[in-house]
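Removed from the display is one protein chain of the complex; every other protein chain stays in position.
First chain written, first letter: the chains are A and B, and each begins at residue 1.
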Amino acid sequence: MNMKITRLKQLLAATGFIFATGLVQTPALAQQKNDPKFNKMIQESFRADGIAALNRIDQDATQKFCSDPKFADSKQGQAMREKIQKMNMDSIKQPSDGKYIGDWKNGERIAQSGRGATWTDTAETPIGGGCYNCHQIDYKEISYGNIGPSLTGYGKIRGYSPEVVTYTWNRINNSKAYNACSNMPRFAHFKLLNEKQMQDVMALLLDPESPVNK
Amino acid sequence: MADPMRVRAAENGGIVDVKILMKHDMESGQRKDAAGKTIPAWFISTINVKANGKDVFNGQFGPAVSKDPFLNFKYKGAKGDKIAVTWNDNKGDKRTDEATVS
Partner (left out) sequence: MQRKLTLGLASGLVAALLTMTSSVSAQKSATDDIAKYREMIADGNPSELYEAAGEELWKKPAGPKNVTLEQCNLGLGPGVVKGAAAQLPRYFKDTNKVQDLESRLMTCMQVLQGRDPEEMIDAPFQKGPKKDMEAIVAYVVTLSKGDKIKVSTAHPKEKEMYDLGKRAFFFQGGPMDFSCASCHAENGKRIRLQDLPNITEQKGAALGWGYWPAYRVSSGQFWTMQQRLNDCFRQQRFPFPIYGSDVTIALSMYMAKTANGGTVETPGLKR
C-alpha cells in the first residue's frame, strides 16, 4: 500500500515537471547584439602594417553576418542568408572579353601559390589563389587540404556545359553568392585575383586537356 | 663567445648515452635573403668530445647539417666521467661546454 502511494507521488511529480518545462518558452534566436566593449577592443588591438591597412577590420554586411555562426546557421537566420547571397551574386561580373577558359598551366601555378595580401607582402606581390590550401585539384599533388571539397576530375564529372562554366566562374568570383558563409575567399570582390588569373584557374578545372580532367 | 650548448650524459650498464644540443645558425651559404643577396656560409666545421681528457667522439659537420644541431652518441664509460664538448666553426668561433656523467 505504501509503495503504491510513493510510486503515485513520483509519477505526479514527473508529469508536473514535464508540464512545467513545456510551459517555459525558448526565446527566439536573434543575431548577436552590437557590443561597444568588443568593438573598442578590436579597434584598439590592431595597427596598420605594410599593405595591411586598419580598415581591414571594418566589417561589411557579409562578414558581420557570418561572425555569428549560431544565428547565421539557424532557421531564424535564413532570410538574411538569402539576402546576403543575393547581394553577393548581384556583384559578380562576367568576363569583359567573354572568355571563360584561359591557360591551365598558369592556373596550376595560381592554385599552388598562397602568397600575397599579408603585411609582409608588397602591393606588387602577385596574389595567389591558395587553392591547394583547401582543395584537392590535380591528383598528382598530394599536399592538399580538405577544408573544401575535392576538385579532382572537375570538368570530367560535371561536363562542360555553359551552365557549369557560368556556375564555376561565379563560384571563383564570389563563393558567397551560393553559400552566405562559405569559407572560400571572394576572389573578385576583394580584387585578389584579376580576370586573367580567374580565367586560368577556370582552365585548370574546365579545360579537357587539364590534368584535372585526364 | 657563442651561445652555450646543452650537454647531458647518463650511464647505464657501462654505456654512456651522450646528448648534445648546440645553438648555431648553420647557414649553408646557399640561401638568399628577401633582397636576393646570398646569406654567407656560417657553420660548425668540427666537433670534438672528450671524456676525462680522452677523445671519445670526433666529427666533421658542415653545410649539410641543419640549424641548432642535436648530436647523440654512446661510448663505453662510467658515472662521474668529465665530458668536454668543443666545436669550431668556419668563421673561427668556438665553444666548449662541460658536463658530468650521471
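Here, contacts are C-beta pairs under 8 Å (C-beta built on N, C-alpha and C of every residue); 3 or more make two chains touch, one makes a residue touch a chain.
Just so it is clear, the structure is predicted and the values come from calculations on it, not from any experiment.
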{"item": "Contacts of the hidden chain among displayed chains", "value": "A, B"}
{"item": "Subunit B residues that touch the omitted chain in the full complex", "value": "3-6, 19, 21, 23, 25, 66-68, 70, 72"}
{"item": "Where the unshown chain meets subunit A, residue by residue", "value": "32, 35, 37-38, 41-42, 44-49, 52-54, 56-59, 62-64, 66-69, 117-120, 132-134, 139, 142-147, 176, 183, 185-186, 190-192"}
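One rule holds in what follows: only the chains that are shown with their structure count from here on.
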{"item": "Cα-centroid distance, subunit A relative to subunit B, in whole angstrom", "value": "49"}
